[in-house]
Structure formats: C-alpha cells, structure tokens
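All protein chains of the complex are present and in place, except for one that has been dropped.
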Amino acid sequence: MLANEKIFQAVKMFAAVLLALVLTFIVLLMVSDEPLRAFSLMLFSPLTKFRYFGNVIELMIPLSFAGLATALLFRTRLFNLGTEGIFYFCGIVTAAIATQTFSNSTLHPIITILISGIAGGLIALIPGFFRAKFKTDELVTSLMMNSILYGLGLYIIKYYLQATDVSGVASNLFQLTAKLPIIIPGTRIHSGFAVLIVCVILLYYMLFHTKLGYSIRMTGLNGDFAKYSGMNAFWLFLTVHFISGFLGGIGSSIELLGMYNRFQWSTLPGLGFTGALMAMLGKNHPVGVVIAAFAISYLRTGSDIMARSTDVPVEIVSIVEAVIVLFISSQYFLRKYHERALIKQGGSERA
Amino acid sequence: APKKEPEATVKVALLIPFRGDQSYFDVVANGMKLVTEQIEGSETTIIEMGTDQSKWENFYLDACEGDYDVIIGGNWEATPTFEKVIAQFPDKKFINFDNSAAPTNANTYVMFYKANELGYLTGLVAGLVTKTNLEYSDDTANIIGAIGGMNFGGINDFLYGYIQGAQAVNPDVKIIVGYAGSFSDAAKGKELALNMYAAGADIVFHAAGGTGNGLFDAAVEAQHYALGVDADQALLFAADPAKQKMILTSGTKNVDLAILQAVERFMDGTLPYNTIEVLGIKENGVALAENAIYNALPASIRDVVAAYKAKVVSGEIVVKDALTLTAEQWDAILAAAAPTN
Amino acid sequence: MNDNILELTGITKIYSNGVVANRNVSVSFRKGEIHSVVGENGAGKSTLMKMIFGIEHPSVGKIVYKGKEVHFANSMEAIKNGIGMVHQHFMMIDDFTVAENIVLGMEPLKNKIFLNKKESVRITKELAQKYNFDMDVTLHVGRLAVSAKQKVEILKTLYRNAEVIILDEPTAVLTPQETEVLFDNLKHFKEMGHTILFISHKLNEVKAISDRITVMQNGESRGTYDNKDITIDQMTELMVGRKIIMSYDQFKEPTDKAVMAFKVENINLNKKGIEVLKHVSFGVRAGEILGIAGVQGNGQNELISGLVGLSRFNTGKWFIENKELTSLTIEQKRHSGLAYIPEDRMKDGIAQGASVAENLISSYYKREDINGKIFMNNKGINTLANRLIEMFSVKTKSSKSKIESLSGGNIQKVVVARETNTSPKILIAEQPTRGIDIGSEEFIHHELIKMRNKDVAILLVSADLNEVMEVSDRLIVMYEGEIVAHFDTVKGLTDKELGLYMLGAKRQDEESIRRALTC
Partner (left out) sequence: MPDLFEIIFKPEFGFTVIRVVVPILFAALGAYIASSAGIGNIAMEGTMLMAAFVGTICSAIFQNPWIGLMCAVLSGVLMSLILTYFTLVLKTNNILGGIALNLFASSFTVFLLFIVTGSKGTSATLGAKTLPKIDIPILKDIPVLGTIFSGHNVLVYIMFAAVILVYFLMYQTPLGLRIKAVGKDEHAAESVGININRIKTIALVLSGVLASLGGVYMSMGYLSFFSKNMTNGRGFIGLAAAAMGHGNIWMVTITSFLFGAFDALANALALYALPSEIIITIPYVAVFGAIVIYSIFEWRNRRARGEE
C-alpha cells in the first residue's frame, strides 16, 4: 500500500502530524497541571464555537496574502523576504486614504485597497528592478528594504498622519466608509475573505493557465531554459515583483480595513517570515498556501485559546508550531518504508 | 481536572499584550500580584494577548464570557477594542488601567497617569545631580541625557517632563535626547547611552522599555549615573551592588498600586464608573523611587526635589504635557534644549 | 579461485520513484580486461556502474569484489578499494584548478593540517607526465576544453590508484584523434594491470577497444560476449531489436537551394583579451545542411550561443533571408524563423519539474493554436503534445509525466520535436545526438534530413565526425575561433584529413574559406 506515491504522501503527512502532536503532548505534560484539557482545547476548541472558527478564518486572511505574495516570488526562484516591509508600509498608505472623508462606502475600501496594492507593487519593483537588471541579491536588498521601509513609514506617520488624541504611533481612526463589512454575522470574517478567495482563484489560473504563468513557472524551474525559449527574464521579474508587492499591499490594506480601526503597528508585523513559511508549506501553490494558512491559523487559534484558558504559558504556542512545521515538512520522513514497499512490489513502472 | 477550592471573594482578569519588559507591563502585571497578596481569597489571572492586535478582540470576548467579576484591560492601544467588547456586556464591570480619554461605557472606570510629571521628577534629580560633584557626576559639563524608545507623544510626555524638571532647577542645563527606534534592543540602548556619556552627559534617563536596560550597563561602563522608569529599576541589579548604585532612582508609574486600589474600591462598591481619574504626583500615580540609593544622595538635592514636588502637588507649578504637540513643535522643543556646538 | 576481479549477481535496482533501472543483472569482469557495456538510453548502464562505485545501492543482489562480498556505503569506500569512475557527465568543480580537482578528497598536507598547494601541483604534474597527458595543472577547470576535462577526470581516478576504472561514455565529446589517444591510454592502463569498464554508444569504438562486451536492454543483461564472437549488427539487434545503417544519402531529396536562408557576416568576439571568434562568415541555403566540424572549445559554443541570442559578440551581423537578426531579442529571433537544438539539453533544452507537454511548447507558447483569448488552451496543448509524442515515438507514460522521468534519448527527442515543430527557416542543431543511443540517433538524423528536404536550412554543429560527414551537405571546419576550411561537398572526405584541419595542422587558402559565405 505504501508503494503508491499518493497514499504514501497521505500516510506520511498523517504520521508526521501524529508524531508532532505526541511531542506536543509530552511538552504539555511537563508544563501543565491539566495537560489533557490543554491538549484537547488546543486541538478542538476552534470547532467548539462559531466565533472561534471565525477567528481561524480571520487570522488566515493576512497569512494567506503574505503567503501568496511570497509563493509567487519563490516560484520564480526569487528569494525575496520583502513582504514584511511591504505589509507595513502599505498599511500606512491605507491609513492615508482610509482616514480621508469619502461619501461612498463601496468605493472607499476598493480605492484604498487598490492604491495600497499599487503602492506595494511599486515598492517591490525596487529590489525587483535591481535583481532583473543587475542580478543584485534580492535576499539582501529585501531584508534591508524591510528596515528602511519601517523607518520611512514611521516618519510619514509622525509628520503627516499621527493622531493627536492618542499617545502612541497611530493614525486617526479610519472613516467608517472605508471599513470592510462583516460578511458572516457572529464572527469578524469580513469581505476581505471573499477577496482572498478571488485572488487565489485568479492566481491559480494565472499560474497554470496563462502564458504569463507558464513563463513564471518555466523561469522558476530553469532560468536558462526560459531564456533560451525566448522569455524575457527582465520583464518577467518586474512583473512577478509587482504582482507579489500588489498582493502584499492589498493583503495589508484588507487586514487593516477588516480588523483594525486605525493604523497602529509600531513594529514590523512579522508577516515576512510567516509568509515564507506559508509559501513553503503550501509548496508555492496558491491553493496549497491557503491550506497551509488555514492549518497554521487553526493551530494558532487553538493554541491561543489553550494558553488563555489553562496554565500553559503562551510561549508554548510557538514552540509547538515550530515542532509541527519541522515534522510536516520532512521529505524523507518514513521514506524508508516507502522504498521497502516499492522493492517488495518490484517497482511500479518500467524504465 | 477541576479543582475544588472555596469560592473566591473576587475574580479578576488582567489583559495585556505581554509581560517581561521589566518596566511598564511588568508594573501592570505586578498589580495582580498585589491583589492576590492583599485581598484575601482573591483569584487573579493575567492573560497575555500577544502583539497581533487583530486578535485582541478574541481575548477580550473570551474574558468577558468567563466568570470574572472585574476585567482589567486597556491602555491606549487596546482601548478601542476593549470598549467595543465592553459594550456587549452591560452586566460586567471593567477597569481601564491606562487611557487618556474618558470611558464611553457606563460600567467602566478609567485611570490615567501623568507621565510628564514622572519625567518632571526625574528631571529634577538629573538637573541637580549634573551640577553637583558626586562620585560619578561633575559640575564641569552641564549636560544630561534621555533615551526615548520611539518618537511619539506617549514617550515624549516623559521626556518633556524631564526637560522641564531639569530646567526648573538648572536653567542652563542642556539635554541630549536620542531615540532607539525600538523598545527591545538593549544593545542599541547601550550604544546611545555611551554616546551621551561621551558627549558630556553624566546622568541619563530613559523611556524606552527593554531598550533602556542597556542604559544601566552603559552607566556602569562609563561610570556615570542613570535613571530608571516605570518601576524601581535598581531592583533589576539587586544581585550586583556595583551596578545598582549607578541607578540613582527611577520615576515610577504606580499602575500596580492604582490597580490594587481600584479593585479594593470595586469590592467596597465605591468605584466611580463612567469616570476617568487622572493620577499624577499628587495622587501618587507617579513618584520617585525613594530607595536606599536615592536616600544616600546629599540632602541638599533631595530637599530641592521635595520642594518642587510640593509645588506641583499644590498646583503652583503645572507641568506641560507633550500629548497634544505636533511633530514640528516637539522638534523645536528638542532643538532648544539640545547642547550647541 | 577465478580471475574475476568483480562479480555482480542478480542485481536489481529500483529507484525511489519506482523506476526499475536494473532487473536481475549478473555479469562478471576479469582482471586486466577492457569490458564494454552497451545498450540503449535508459537501459541501466550508468545505474549499474554507480552501484559498483557505491553511489547507488542495489535493491536486491550482491557484488563480489576480489572474492569478497562488498557493500560500499559511498564512493569513498569504493575509491579506497581501488575503484574509480569517470562519469557520463563531468564531475568537476569549474572554479577549482586542475590540481585541486585531482587531489580533492585526498589532499597532500603540509604540517599535517594545511593544504600543500605546491605539492598538489607537483604530484599532479608528475602523474600527468607519467600517463603522457600534457596539461597545465594550475588552470581552472572551467576554462579547459572538453577533451582536457576528460583527461582530468581520468587523472582523478589514477591519482586514487584505481585498479578498476569505469568510463561512462568518455568518447561522446572527443575527436577521432583524441579518441585514439584515449584508447592508447586505455590499452596502456590495461597492460599496467588496470581493469577498464567502458560504456559507449559508438559501437565501432566498442568493437575496436573491448576484450568482452555486455549488452543490456531494458534494465536486463542480454549476455556477455567475447569481442570476436559478436558483430556490430548483432549488438544492435540485441539492443534495439533491428539493424541500423547510418547512411543517409539515399534519403536526401534534391532541393533547389535558391534562397540564402541564413547569413552570418564577420563575427568577432574578444573575451578578456582572448580572440574567441575571428572574422567568422558563412551562409546556409534553404534545403541544405551545413555542418560545422571542430574540436570542442574552438569557438563553436560561443558562436552558436551568440547567434541565438544567449550571449553577445563584439562585432558582426546575421540575417534570416534579408531580415537582420543582430540586435533582436531571442523571442524576436525565434519569431523570425530561428530554431535551436541546444548542446546541453538538461541545462538549456528542458525544464526539469515540468511535464513533457509543457516542455514541448516552450519555444512557441504564445502561438495562437494553443492559446485562447486569456487562458492557454490546455486541450490544444495536449493534442499537440500527444501528436508530437506519437510522431517522434517518445517513450513516456503520458504527456503529463515529468520530463526528468524520461531517458536521455527520449528527452532529446522532445527537444527535437519541439524545435522542428516551430516550422523554422533555419534550424541550428548543436550536438543533437550527443550521448544518445544509435536507434534514437538514426531517428534524429532522419528528422533533420526530412526538414532539409522540406527546404529548411540547417546548421549542424557536432564534435562527432561521423555525424557531420554522414548528414551534412556542406562542411566548414573551425579552429581557434576561425573558419579554416570549407568543403562544398563531403563526398570523398576522410575523417583523417578532416582531423588535420580540426587540429590546426592544415588550413585552406582565404579564397576557399570565403566560399563558406558566398557559395
């Protein structure tokens, strides 16, 4: 049975999760007086209340956008971690527009999100351009850009957008016309979720059913081959960076308009690495990214609930997450059994 | 397994982003400790919500749905979320431990602390110490320093008070202000402090959370004085008297005491809901840590500090605040206070 | 006790993707013999050798070496036991010098800790001299010609005192002269007691050098034969199941060659002060095949990669019919009618990880018949792919299989199928049959001739002299970046003579050379 690749993958995934959970349980045994309750809260609590399940979806939205933005870059074999800075900076762009008065509550968020997206795209073009034209290492430029965008963003907030009624770094309250409506009552799931679904579908079709997607995939698999085939890496890199930045920008905007009342991130939101995590867990596939984001959101929501309802310290949440990620992403976990099964069966196909 | 314990007299939940900054949030958290220690049979829970603000509402909702008698939360960042949730639970009682605006809900009591007065107190000490020849200060250069975590109103309020306090007792004093751009980079804090000492400051204050911890290392290294913030930070170095003696005092924000008192008043039924109470020097909302190190200072210094403190309490001196200043106004204030070449 | 140094018994190898590369193979190798292994692409020759060398491990079966059963965990153990291997694809580090490459893994030391670079150079120099290999061991390998790289690979095994030397297709890139030198060396090694395991698709070479020959088909051994007991035709039949004759004259139809389809004028290229290409000019007419012969590293690579747009020249112009291509993008060049079968199929020719179908459309993925208004027409792509797969009898499970699951010959067929399907005006075919079994080779030659018959101009670059001479109509020879000879016809030309031009020993007068452009 293990000889079948698909079945093997499923069994492997299941076993990896199981092992990770066993390890988690052992950790809980050590830190908690009520490990069983903590464990079951972590695993099942998101399913116990509609609102909790809503939390999973709410959290999944920004993770997915960051993941999609990163996955597109990784697909083109661009190791760029700039989603972090773009998320932050586009939040400020969002604040600049969302705090303006505007009469139309349908157009206001749309315009805000679009402009944020374009701003994100344009920012991403900076490392993109240097990569495309001069082969400048995009890991370095994107990491540096994150910190530069952070400082620049703070500056803009302070001199142009700072709310006077608050003592911290914050913009004025967003206009109510700019906020995204809640689409599922009883939760805070907002219309951004619909935008996410649309983006995933568009991205899927773009990647697997258009010429652009084809050239992105070929370039990612083999840049020499793409060049030889007549694809223009320069424009392709620019396009990919723009789209990625755009996704980051609208993701940021959607998160703020859906979940916040004002811009008040005083540090980078930390979505750059989470985005990379989602992208890689989802194998850089749009649908995979969303599934990964869902899984991680589910885990984080469950762990949050566990941490606030039991004596388990919040730090355990990340520790558990790290363990689970490590095991799930193991390619060779149980590979031995797979190979043994293959030999027993005498191979599945002829050379 | 559920534990069988006698029914608690009062169940209190406190929601904060995190603990462990060794200043502000730890003082807040200490409020729960005081409650547990001083109110018999009380049961307290500290819930750390994390820094992802989009999740805070979940935490508040869960706390409200729990069986707590009082839920303490807020501060300026979380207040909008807090109040949104409060509106859904008219039968519960809430304490906002730190916010500058009056509550929008009838069942909420809000406290606010005058950070500018805290800064004023430390400024008095700094202004006096720098013109005195103490073991680690000298009267040659009339320069003092202050490190801010980031440049925004809440932090500048401390610094503005500090500037006013120093200038009140030492009109010619020059104040170097530097921002670290982070509340968690102690190494950066140390670098800024060393630069300040190198530029002639012999006493430096900070309002920079974890970044400020680096200040104390710098003080030991440069052999000059430092001033703590929010909590009595000399306690950090209880194990190391050589370091401890560099931290002359700290401007404390007594959120813990305030929380304890509020919970006591809740139990008495005397807590004024739908009200904001502003706690300054007069209300003991902010104070100087008058520990052994401080008390070892020359009486001449301590007497002057006490005198100015009394003037603030009496209302004779009004410390201006930085909350409503524009960025440009603030830049001008800093430029005026800074040493010239 | 027998004189077998190495015995394989009942070897089966199943790769983790389920491919059975070897099935119940038993074969023995005698000490001091040259033993060839032949078979179609994907017959499992390399896999068998890798198992001997310890890089792969048999799923079932045993390996007996010098009378003892061995289980080499890795190549280190094989090397320690006196087995060396020259791989089908070069295994060298381009940024290292020859000496560094040779000593890598067994470096001479100074003070027991440090690399002794001087000693490395001295030892490798001595080694090279001992085996009559003449080379500068301080050069970076990346700058060496292929034949020199080949020598470095062999020196690597000799440095490690290999008693058994495995050579996986060592001659695919050599000229006849170089091959001859190599064979002399191999015989020399044999006399010195080394055992040689030799893999090649060139059956005449196998016939010339081997003591014994093992034929493989589809992962299984079809028996081991003494050289004198088997003919080339018999080998072919055992491998492919039919006879193959590499002669194409009868298939070439007369074409009128009226149009000068592709014209190259005065190409010059200077790299770091070295003149890589000098005044290269030639033309190819519609309906003819122009062969470029030359030892690898004489500028052919740079010429072709510049012509197709992968790199630049200093000066020069080139045209398809009357349209100048010089400064067009690759896409525009292709659009103007240029097609290209690249030398290195794995690097330029395909995208590993993509499906066969995806690899079959890359050169014209924007073409209307496989695109809708917004989306690509997946149905159209599949139909097209299946048609090409059938036409070129590509052995694959389906058009959706990953390209890397195909054998080398079949991958090459995919590349050829794709490039010929662009209906080009000029097809540049660079080493189109390198490392490909004779069945596929013959097939590809026929495809080229079919295109020629349909009035396509073909530029064929090959290091394989038999190939250029069998397939081309006209021929030019390149040496040190220049065209040194031009032949209006290949009839009557011997490979000996051609070899003289290729090695720079002879050169035609300017007049004859200029005819490469004008004829």
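Per-chain residue numbering starts at 1, and chain names A, B and C are given in the order in which the chains are listed.
Operating definition for what follows: a residue touches a chain if its C-beta (ideal position, glycine included) is under 8 Å from a C-beta of that chain, and two chains touch if they have at least 3 such contacts.
Note that the coordinates shown come from a computational prediction; the quantities given were computed from them, not determined experimentally.
Trainee: In the complete assembly, which of C:I55, C:V70, C:V181 or C:C519 touches the absent chain?
Mentor: Of these options, the touching residue for the absent chain is C:I55.
Trainee: With the missing chain put back, one of C:R23, C:K45, C:K156 or C:K425 would touch it. Which one?
Mentor: C:K156
Trainee: Which listed residue (A:Q9, A:T48 or A:S318) would be found touching the missing chain in the intact complex?
Mentor: A:S318
Trainee: Under the stated touch rule, tell me which residues of chain C contact the chain that is not displayed.
Mentor: Listed in rising order, the touching residues are 55, 74-80, 85, 87, 90-96, 100, 104-107, 109, 113-115, 156, 160, 269-272, 302, 306, 311-314.
Trainee: Residues on chain A that touch the omitted chain in the whole complex?
Mentor: 79, 130, 133-137, 139-141, 143-145, 147-148, 150-152, 154-155, 158-159, 273, 276-277, 280-281, 313, 315-319, 321-323, 325-326, 329-333
Trainee: What chain B residues would touch the chain not displayed?
Mentor: Its contact residues with the unshown chain are 18-22, 26, 143, 145, 148, 150-151, 174, 176-182, 184-188, 190-192, 194-196, 198-200, 210, 213-214, 216-217, 220, 235-240, 243, 331, 334-335, 338-341.
One rule holds for everything that comes next: only the chains that are shown with their structure count from here on.
Trainee: Please output the residue numbers of chain B that touch at least 2 other chains, ranges allowed.
Mentor: If we look for residues of chain B contacting two or more partner chains, we find none.
Trainee: Which parts of chain C, given as residue numbers and ranges, touch two or more other chains?
Mentor: In chain C, no residue touches two or more other chains.
Trainee: For chain C, which residues are in contact with chain A within the complex?
Mentor: Residues 14, 16-21, 42-44, 59-60, 218-219, 308, 310, 329-331, 333-335, 340, 342, 347-354, 358, 362-363, 365-366, 371, 374-376, 378, 397, 407.
Trainee: Which stretch or stretches of chain B touch chain A in the complex?
Mentor: Its residues touching chain A are 1, 18, 47-48, 50-55, 57-59, 61-63, 76-77, 80, 100-101, 150-154, 157, 181-182, 323-324, 326-328.
Trainee: Could you please specify the touching residues of chain A with respect to chain B in the complex?
Mentor: That would be residues 34, 51-52, 55, 58-59, 62, 151, 154, 158-159, 162, 164-170, 188, 255, 259-262, 264-267, 269, 301, 304-305, 307-309, 314 of chain A.
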